[in-house]
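Shown next, in structure tokens, is the structure this report addresses.
Only a single protein chain was left out; the remaining protein chains are all shown in position.
Labels for the chains are A and B, by order of writing; each one numbers its residues from 1.
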Amino acid sequence: MREPVSRRGFLRLGAAAAVSAAGAAALSACGGGSAAPAAKAQGLAITLPAYTPLSGALKPDLPGNATGVPDGYFTYPKELFKAVAKPPMSGGTVSIAVQTFSPPPPGRAENPAWQEVEKRLGGTADMQPVTSDDWPTKFNTMVAGGTLPDLFTYVSTQGVNNLPAFVASQCTDLTALLGGDAVKEYPNLAAIPQVFWKQGIVGGKLYGIPVPRNMVGGLGFYRADMFARAGVTDLAQVTDLDRLFELLKEVTRPKDNQYGLVTHTGGVYGLSIFAQLFGAPNLWRLDNGKLVHQIETEEYRAAVEYVRKLREAGVIYPGSEGFDGLKRKNEFNAGRAALVYDGLPAYLGPTGYLQTSRKIDQKADPRPMIPIGPAAKAHLNNIVVSITMMKKSDEARAKELLRVADFFASPFGSEEYTLFNYGVEGADHTRDDKGNPVLTEQGGRDTTVPWKMVAAPTQPLFDSSSAEAVKIMHEAIGKMIAVGVEDPTVGSYSPANENSYESLYTMRNDRVTSIVAGRAPVSDLDRLIKDWRAKGGDKARAEFEEALKQAPKAG
Amino acid sequence: MTATLDAPPTEAASERRRTPPKLSLWRRLRRDRVMLLLALPGLLYFLVFHYGPLFGYVVAFKDYQPYIGFVDSPWVGLQNFVSVFADPGVWNALGNTLKITLTQLVLFFPAPIALALLLNSVLSDKVRRFVQSVVYLPHFIGWVIIVSVFQQILGGAGALPNFLESVGLPRYDMMTDPDVFPLLVTLQVIWKDAGWATIIFLAALLSIDQGLYEAAAMDGAGRWRRLWHVTLPGITPIIILLLILNLGSILSVGFEQILLQRDNVGPDAGEVLDTFVYFNGVKDGQWGAAAAVGLVKTIVGTALVLGANKVAHLFGHEGVYRGADK
Partner (left out) sequence: MERPSTIGLVVKGLILLTVVLLVAYPFVGVIGTSLSTESDIARSGGFVLLPTSPSLSAYETVFNGGTVTRALLVSVLVTVIGTAASMLATIGMAYGLSRREVTGARWILLIALLTMLFNPGLIANFLLVKQVGLIDTFGALILPGLVSAFNLVVLRSFFMGLPRELLESARIDGAGDFGILVRIVLPLSKAVLAVISLFYAVGYWNAFFNALLYLNDSDKFPLPLILRTFVLQGRTLDSLAAAEAPAPVQAIQMAVLVVAIVPILLVYPFLQRYFTKGVLTGAIKG
């Protein structure tokens, strides 16, 4: 119901304020990202797993780069390679509970893909998928009942307070097992860049295995066909935000039921798009050791005023502040709005914006919005989908479970990746004339087992149905990451932030929504800032600043 | 027909006469053994499954975290209550909750009774059955869909504003008007549940002794008088019962329904107690805050139910539960 991309990111994770001076030295040492030896002493010094790309990897059609731009592929690799030489387990069972976005899968007995996974795993996989909306509830009962499985999802919204204490009492510290070169025992995990691993730090130690996503959440999507009808055939023609305003006004034709922007409940009128276009910080901005919060900046205020003016100009689809996410998507797909805020992952795939809108209108041309104007930034707020934690286990078991995670992190183009995503060839998928796997009906069901939520490689861009779409996405992500801004507090831990994050987030959304809706004047932003500071904002700031002073930036 | 009107007091009086004053406990248990045995499974159920988990309320006085457990989580005294109720937002939410529940009590509560009376007066069996089996259906539709139907009709680009514009009136979007939010929410509840709620009143209407109507007709009572003197008294006990039980949940409104729509009108009008706790406690992992509010709701609800029950007795009705009946 709220934003599809958790803009909270993984702020709650992160190094504790108490990283020692000795630890700080090691942190800066790993800045180079390579040969820092795993710190064994005290476990306070965090050395991220050394990034070691797989040798002999595939040649992508569109190469990615070290900043997080993913590889792009137009076709699926014909020759699959084996990513894991021998089964990670020798008998026994691994219990897994992860959040899923799919309907429940058929059980092991009727699921050849599941059987094949276990064969290659060398053991039994007791997989308990829980729908993402229900995950916090289920997770908390597992914790309270003492029934945490071996490997489980952690997302920031699941209501654990004092995460450092939680992981210390329940989870396996992975710092020594994966830090530095230790990760090389698990080549697929080692191929995950450090920017992702940073998301797995809790209280100065590594507790999470990242499940990577696309780095940026994006700036929503626009209808190139609708812009073209207003004379803009290329976004490059829109040189500044005033021009964008005019453009959105031009495409607004209430008589034809067409509007510039559609929003939904909790969407704050697509403010996220404009906050990024105006260059507002990704939650916090670090300025000479001082933190400034997004809402305290001129850029943010300008974005709020801009959106308010959009609404006053009738550009925003009336009543869409009451739409649910699906309705918003439908209206955009139906060509009744030219701009929508939604996360980048919603673009490709059979139910993504591209294919769905084309089903309604062949000429529909939705594209990811890209940064416009000199000030625009893109927030790096979609780095991982979740992290996976490990129940407290002895070292031998922990290593076995890491081999399991390594197995599930097998890269694109491997036999294993193909198995997790497309099942068994024959029963679950066939290859089309270009060699792309096509799921059979059974495959569609069998592959709903959320193996890819246990661990995953970095996500390549691949859509066999449209090379054009892959190119568009690749280019857009490239442009965004080029102006990408990190949240400087990632890697730091603030109890005040943890205790009041959601209530402050709600307060901010509510007040800003009221301002844009015209129920409150723009000057209400000052009251918001005042209340925000009093209700925990200032405290979080002080704690973060302290933590940042003690622990120079990692990574 | 006076028999029905006076039934409870007479009954109570006759009972008092019938019960011998000094029977030993053992003799009384022996006398009631069948009745008590029949009630036993239910009693055990309530004790185990509802009184068993009551220890959960300690959370209201603790800084509870599931990984630490109920026993070991530190006591914090009244801190949870203080931190919730010191926030002015909670009072706003409380006000909104009461506005909505009271609107519902006034507008929603009578709706199924009226509908049941109307249905009951339909002579054609076929028509009655057909209507009956249609009106209860919306109960099964989830709030997401109901809200989107309302959106489509009343919302900004919906049918009503479009119609208003076409006849030259200003567009009006009821969905985003904070002033009518309680009314809107109540309309939705009526639409969803009025039909469903008639079922119980229909059952009550059916168990009225038909002989009473004949007797009234013989006394020359017309349709309205029969309604007033036979029908209404016949269903009064169940009306009072449901009214009292409704009072118990006066601090709760449909969480999902409100959550879906509070952003339309903003928290000043749309925040209720449950959403307040959700956003300002549950989501931040503050279990204690939610438990504290839950405890307050339980206490208020209990007080209201027992109080209303007493009032019902004063008026000579059975209410929900007959207390000190000496």
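By our rule, a contact is a pair of C-beta atoms (placed from the backbone, for glycine too) under 8 Å apart; a residue touches a chain by one contact, two chains touch by 3 or more.
Only a predicted model underlies this, so the values are computations on that prediction, with no experimental measurement involved.
Partners of the chain left out, restricted to shown chains and counted across the full complex, are A, B.
Which of B:G89, B:P138, B:G254 or B:G281 touches the hidden chain is settled by the complete complex: it is B:P138.
When you scan A:K309, A:K359 or A:K530 for touch with the missing chain, the hit is A:K359. For subunit A, the list of residues touching the undisplayed chain reads 4, 100-107, 110, 128-129, 131-134, 137-138, 140-141, 144-145, 325-327, 329-331, 333-336, 346, 349-352, 356, 359-360, 438-445, 447-448.
Across the interface with the omitted chain, subunit B contributes residues 1, 11-12, 14-15, 18-19, 25, 28-29, 31-32, 34-43, 45-57, 59, 66, 70, 115, 118-119, 121-123, 127, 129-138, 140-142, 144-146, 148-149, 152, 191, 195, 199-200, 202-204, 206-215, 217, 223, 237-238, 241, 245, 248, 287, 290-291, 294, 297-298, 301-302, 305, 318, 320-323, 325.
FYI, only the chains that are shown with their structure count from here on.
Taking the mean of the C-alpha atoms as each chain's centre, subunit A and subunit B sit 42 Å apart. The touching residues of subunit A, when paired with subunit B in their complex, are 1, 140-141, 143-144, 157, 159-162, 165-166, 169-170, 257, 265-266, 317-324, 327, 498-503, 506, 509-510, 513-514, 517, 519. Interface residues of subunit B facing subunit A in the complex, by the touch rule stated above, are 65-69, 144, 147-148, 151, 155-158, 161, 171, 173, 175-176, 178, 259-261, 263-264, 266-268, 279-287.
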